[in-house]
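Apart from one protein chain that is not included, each protein chain of the complex appears where it belongs.
Up next is chain A:
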Amino acid sequence: MTTAVPTSGPTPASVPASAARVVDAVKLYGTGDTRVRALDGVSVDFPAGRFTAIMGPSGSGKSTLMHCAAGLDTLTSGSAFIGDTDIGALGDRRLTLLRRRRIGFVFQSFNLLPTLTVAENITLPLDLAGERPDQEWLDALVDTVGLRDRLHHRPGELSGGQQQRVAVARAFAGSPDVVFADEPTGNLDSRSGQEVLRLLGRTVRQTARTVVMVTHDPVAAAHADEVVFLADGRLVDRMPDPTAERVLDRFKSFAPPPLAQAVTA
């Protein structure tokens, strides 16, 4: 099932160059009896300037896909690209520099360094690179996430939602090619979650950025331009212009038992 999944979106010719993609991605964990195929030959590309959600029940390999695509983990076989760079060929140092310059991250929790202020957290990747931030872009970002009055606070003084918004600002601060978000709303109440998701969507649309988000929440997935579905380590479907209902329906068809949990969680 590694053939391209038909999509009803724009024609291939008009699809923009991909910001990130994986080709025949296989990831094995463990050995012998305990061997698990987390990714079983996945090929998928994340088009530039789009907000893509990766959905799937737990154990479907969605987080593994994201980690491998983002250069946090390595594939057992197959290849992963950021733009035209084959990240499988990079050593730890080059990979780190690539993450620093071309990738942004938003994790589920613990996104910020408690010792740094909000402002310092936002510019952390740039500071690590020893680069001066684009002040205009940064100001725009800070306004977009709405944290101007909190810039000199420590993360500990912020609510969970505010912390995630700082993380979003940090992820976009260096104008990366692609931002990976791993269940960014997983630890938030629904209102704060909505805010963060809207923020992600708005940033993509207003500034033509690329976001790849892993989620198991159909409501969250509905904020994306497109949803790719994963099950048992394989890509099973793609859905452009998703709505929460359609995602939920599609989801039910291939993973009834875990879905019930996921949706009610």
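Odds and ends about this structure:
Keep in mind that, in the parts below, a residue touches a chain if its C-beta (ideal position, glycine included) is under 8 Å from a C-beta of that chain, and two chains touch if they have at least 3 such contacts; residues count from 1.
Note that in this section contacts and distances are computed from a predicted model.
According to its UniProt record, the chain left out of view corresponds to "Putative ABC transport system permease protein" among "Aspartyl/glutamyl-tRNA(Asn/Gln) amidotransferase subunit C", "Putative ABC transport system permease protein", "Monosaccharide ABC transporter membrane protein (CUT2 family)" or "Sigma-70 family RNA polymerase sigma factor".
From the options A:Val36, A:Leu97 or A:Ala208, the residue with contact to the chain not on display is A:Leu97. Only one of the listed residues, A:His67, A:Arg150 or A:Arg250, touches the absent chain: A:His67. When the full complex is taken into account, the listed residue touching the unshown chain is A:Asp127, out of A:Asp24, A:Asp127 or A:Asp232. Touch with the hidden chain on the side of chain A covers residues 67, 72-73, 92-93, 96-97, 99-101, 104-105, 107, 110-116, 120, 124-125, 127-130, 170.
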